[in-house]
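And then subunit A:
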Amino acid sequence: MALKKLLATAIVTATMTTAGIANAADTRVGLVVKALGIGFFEAAAEGAQEAAKELGDVEVIYTGPTTTTAEGQIEVINSLIAQKVDAIAVSANDQDALVPILKKAQQRGIKVMSWDSGVAPDGRQVHLNPSSNALIGEMNIKLASDAVKATGSDSGEIAILSATPTATNQNIWIEEMKKVLPNYAGLTLVDTVYGDDLADKSYREAVALMKNHPNLKAIVAPTTVGILAAAQAVQDEGKIGQVYVTGLGLPSELAGHVDSGAIKSFAIWNPIDLGYSATMISYNLVKGNASDSEVGMGRMGTAKLDADGSAAMAEPFIYDASNVHKFAEIF
Partner candidate 1 sequence: MDGIMSQTTQAKATTGVSWTSRFKTWEAFLLLITAAVFVLNTLASPYFLDPWNLSDATFNFTEKAVVALPLALLIICREIDLSVASIIALCSVVMGLLAEAGFSIPLLVLGSLIAGTLCGLLNGVLVTRFDIPSIVVTIGTMSLFRGITYIILGDTALKSYPSGFEYFGQGYVYWVFSFEFVSFLVLAAVFYFLLHRTNFGRRTYAIGNNPTAAFYSGINVARHRLILFCLVGLFCGLASVMLTSRLGSTRPTIALGWELSIITMVVLGGVNILGGSGTISGVVIAVFLMGMVTFGLGLLNVPGIVMSIIIGLMLIAVIAMPILLRRFKQRRS
Partner candidate 2 sequence: MHQPTPLLELRGISKTFPGVKALDNVQLSLYPGRVTALIGENGAGKSTLVKTMTGIYQADAGDILFDGCRVHLSSPEDARALGVTAIHQETVLFDELSVTENIFAGHYLKKPKTGALDWKRMHERAREILLDIEAPIDPKTRLKQLSIGQRHMVAIARALSFDARVVILDEPTAALSHHEIEELYEIVERLKAQGCAIMFISHKFDEIFRIADYFTVFRDGQYIGQGGIEEVSEEELVRMMVGRTVDQVFPKSEVDVGAVVLSVKNLSHPTEFDNISFDLRRGEILGFYGLVGAGRTELMQALFGVSKQITGEVRLKGKLLKVSSPAEAISEGIVYVPEERQAQGTILELPIFQNIGLPQLSTINSSGILSTKAEYEVADRYATRLRVKAPTWHEKVENLSGGNQQKVVIAKWLATKPEVIILDEPTKGIDIGSKAAVHEFMSELVQEGLAVIMVSSELPEVMGMSDRIVVMHEGLSVAELNRADFSAEAIVSAATGGGH
C-alpha cells in the first residue's frame, strides 16, 4: 500500500518540520499572512521569531494560504482555532470576509489582531498599520514628485499601478494619495491600473501606461510585485531616465533596479519590525497588558490606538542608491 506509506511519510515529515509544537510553550501566536512565499512576509516572520525569542515563552506559528484568497485564509485560521492558539495576528486578503471566522475565534477566547492589511473592527481587537495610512499616501506622492523632478521637470503626469482591485490597504493608500495630490501642483494623476500582483499582468499594464501616456514621468506602485514588474518594463521599453518607478518595495528585490536606474527611490517600512510589533501586541493582548488606548510593542515603543483600535507603527523609510544595498542583505 504505497499510498498509505506515502501519507505516513508525509505526516511524519510534516511533524518534523513543525517540531516546535512539541515544546509546549505558554503562549502561541498564529501569524497569518496573505500568502506564503512573499518576501515581505518572510521578513515579517523573522521579526516575529525575534520577538518570540525576546519574550521566551512564546511560540510563533507562521502560516498562510497558497494564493491570496480569503477562503484560503479562513481555512488556515480554522486550523489555528482548532489548535487552540492564544492569539491570531493576520494580514487580511479581504477585510470583510474574514470577520465571521475571526469572530468565532474571539468567541473561543482567542485574541485577534490584524496587521499590515486590516480587518473590519468587528473581527479584531487591534489593527496595526505599518504606518499611518495618510503618511503612506503622502510618502508615495512625495516620492512620485521626487521622481518627476529627477526627470528634469517640475510638473508631469503620474500613474498608479496597484495590486488586485480588492486589496484593502492598496485602496486606502490610493485614496490617501488622491487626497494629498492637490498639494503638489505639478502632478497630474492620469490613470490607475491593476496588475493583480501577477508579474506578467503588472508588466503589461506598465507597458500600456507608458504607451497611452507618452508624457508619463512616474509610475507609483505601492505593491512589491507591481513595482518590480514596472521597473522591468521601464527598462525594457528603454525609458530609463524618462520614466521613474517608485512606490513600496523591498530593498532585496529592488536593488537591481535601483542600479539600473529605473527606480530612483522607493519606500517601505521595516517588515521585520512589523512582524516583531505584531507579535508583541498579540502577546500583550493575551497577557491582558493592553488598554483601550495603547499597547506595548517591545523595542518599538507603544502603539497609540484610535477609536477603531487602529495604530500606526512607524514612518516608512526611504531607500535609494545610497543605502539600498546595505538593507538588501537584511530584507
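As a convention for this text, a residue touches a chain if its C-beta (ideal position, glycine included) is under 8 Å from a C-beta of that chain, and two chains touch if they have at least 3 such contacts; residues count from 1.
How were these candidates chosen? In short, all candidates are chains of the complex that A comes from, given by their letters.
Every value quoted in this text rests on a predicted model; they were computed, and no experiment measured them.
This complex pairs subunit A in touch with one listed candidate out of 1 or 2: 1.
Residue ranges of subunit A in contact with candidate 1, taken from their complex: 2-4, 6-8, 10-11, 14-15, 17-18, 21, 36-37, 61, 63-67, 69-72, 74-76, 78-79, 81-84, 94, 96-97, 99-100, 104, 164-166, 171, 194.
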